[in-house]
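Take this structure, written in structure tokens, and hold onto it; I'll ask about it next.
Note that one protein chain of the assembly has been removed; the remaining protein chains are unaltered in position.
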Amino acid sequence: MDILKLENVSQEFFLPRKFSDIVTNKPARSIRAVQAMNLAIHENEILGIAGESGCGKSTTCLIAAGLLSPTNGAVVHRGQPLAAMDEATKKTFRRSVQIIFQDPYESLNPRFQIGDAVAEGPRAMQLWPEEVIQEKVRSILNAVGLDPDRFMKRFPHELSGGERQRVGIATALVLEPDIVFADEPLSMLDVSIRADILALIKSLAAERKFSCVYVSHDLSILGNVADRIMIMYLGQAVEIGSAREVLTNPKHPYTKALISAVPIPDPTVERGIPKIVGDLSMPVNTHQGCQFAPRCPYAKEACWQSFKPLSDAHAQHQSSCLRESEPDVVGEVVDADRG
Amino acid sequence: MQTFGSRMRNGWSTLHRQYKIMTSNTYGLIGFWVVAFFFAVALFAPLLAPYPVWEMQYDAETGQLAMLQAPSLQFPLGTTHLGYDLMSQMIMATRTTVMIGLISGFISIMIGANIGLIAGYYGGLIDEFLMRCTDILYGMPFLPFVIILISLFGRKIEFVILAIALIVWRTSARVIRAQTISIKQRQFVTAARARGCSHLRIIYRHILPNVLPLLLLYTSFNIAWSIVTEASASFLGFGDGDTISWGGMLYELWLSGKTRVAWWWFLPPAACIVALVTSLVFISRAYEEYANPRLRETR
Partner (left out) sequence: MLLDVRNLGVKYRMDGQHIHAVNRLSFQLEENEIFGVVGESGCGKSSLIKALLRLVARNGSVEADSVNFQGQELLQMPMEEFRKNILWQKIALVPQSAMNSLNPVYKVGPQIVEAICAHVPMPDHQARDRVHELFESVGLQRDLFDSYPHQFSGGMRQRAMIAMALALDPKLIIMDEPTTGLDVLVQDKILKTLRRIKDETKCSMMIISHDIAIMSEIATRIGVMYGGSFVEIAPTMDLFKDPSHPYTMGLTNAFPSIRELGKELISIPGSPPVMVREENKCWFEPRCPFAADGCRQSFPAPTMTGANHVVSCLRSEERERLSQLAKEKATWTS
């Protein structure tokens, strides 16, 4: 059963109209942060969402977590659409969908002691009596590798980046969620401590049986941690499939370009040359078709006209490229050590 | 649960922290002790005043009405043209001034802080409405407003306090709103929403503690402004008729026509107004350093 589904979700941010536009009655310009997204998150999986900045992955996260209302489409939690939920169900939803944030320095209230920060969720939602909350707080702090006696009374500024991120994880997990969205949780940490936090997330997900949606621009990390990967470009989901499939056998020209641009920590290996044209464009009221068309070396007329969103068929390797099976596109397979 | 004893200890340590902040630089230190001095005088006023305020005094030597006497041993600050002892007046007036200052200051910061927090957090129509109210009040000329209020309801101390509070809250509302908007964007507020906190909980439990340094700064300012405002109103004759305040003393002086002669009557109230207001501003300065941008620990 899918824990969470996004059905045809779109998010448009409208820009204020210029005076000349108001006078000439032109419609407001908009940024399509997310476009016609179909996504299903399974039980017990780690789904990676990858893409560059401005691709809409963080917006997708916020919409799926119910913190932002989409302009179109529905978010469905265990069969129930979010929009139709009553107060009690909403509360259950809020509890079962949690987020781990990117910046360990910013995601903790500087005025709260660690113990209070972790207890805040259960207290706000009045889940348990205070003694039970205290116990759960201690147990989750232990689970993330922080000794409760040493850390509960401290303030965020007394902790290192890695410790703060562990607290962030604890605040999300204390509520015992089904799904945890992790928005680039490692990018602000030193490299030598990332591996531990990544391993922590992986082991907690397996142990406590929650699904994790890991949002990142770093394909190397996703290759290491994710079961499935979805690639986004300027609001459109362009490819989805198992991590191994997507990274060793990409179907979409953008994915191919991305993969060949990722540096490899091994001087003996030559990566490919990304086949891509021009700089990132602003996603303002562009054409109706595939957003990658302006930069795609294989774009044809049809690509500019229409966009084929990914359907939510499960666990299959799909891409939104209209030309994906044509010979000149397929031929450019990234040469990779299938490691 | 927190025991009463631990709450007391928490309260004390908070006060102690405030003391440390206020006295963190020289200005704040001077300011704090001057304000403490005036506060003590205000508190113990009836015990300190040597003579009743509105009782005409007689010179011990000559036995005559002690009119317009310069400072002497018997009357350390001299007397008014009607023989009232100025020292007693000053002491009792200190109580009035400090009390009005504190009450108006606190009422105004309560109004200003809440309006700022709510307008800043909710945005949209609520923000528009509240800010337009603020703008209208900005346009309101203070004195005519006070005159109307007093004329309608009489020269009572409650109206003076009310009038002052209604004017002084404006700037603190704007500033606190601005800071609320900036704090609202920070990730820990999104995190709090994700953890299920209601809007009110976020405003008062998550945002307010982070706005607190600025709020305390403006409390100090508001008290200072209230005192100046009260002194101005009283000086123009719109103060409370029964209780004496520093501004009121200057008003009496002006009425008597002896301004150019009785320097001992003029100097103490004027100097004290300046001293108290300046000291409050010094304390605000100390808070400003603390609030602005709060030193984050090095990463």
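In order of appearance the chains are A and B, and numbering begins at 1 in each one.
Basically, a contact is a pair of C-beta atoms (placed from the backbone, for glycine too) under 8 Å apart; a residue touches a chain by one contact, two chains touch by 3 or more.
In this text the structure is predicted, and so the values were computed from the model without any measurement.
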{"item": "Touching partners, among the displayed chains, of the absent chain", "value": "A"}
{"item": "Which of A:Glu43, A:Glu135, A:Glu158 or A:Asp196 contacts the chain that the document leaves out", "value": "A:Asp196"}
{"item": "Residue of A:Val262, A:Ala302 or A:Val330 touching the missing chain in the full complex", "value": "A:Val262"}
{"item": "Sites on subunit A contacted by the missing partner chain, in the whole complex", "value": "52-53, 160, 162, 190-196, 198-199, 217-221, 223-224, 243-244, 247-248, 257-259, 261-269, 271, 274, 276, 279-280, 336-337, 339"}
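We adopt the following convention: only the chains that are shown with their structure count from here on.
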{"item": "Complex contacts: residues of subunit B adjacent to subunit A", "value": "1, 186-188, 190-198, 201, 206, 209-210, 294, 296-297, 299"}
{"item": "Subunit A to subunit B touching residues, read off their complex", "value": "65, 67, 91, 94-95, 98-99, 101-103, 105-111, 120-121, 124-125, 130, 157-158, 161, 168, 171-172, 175"}
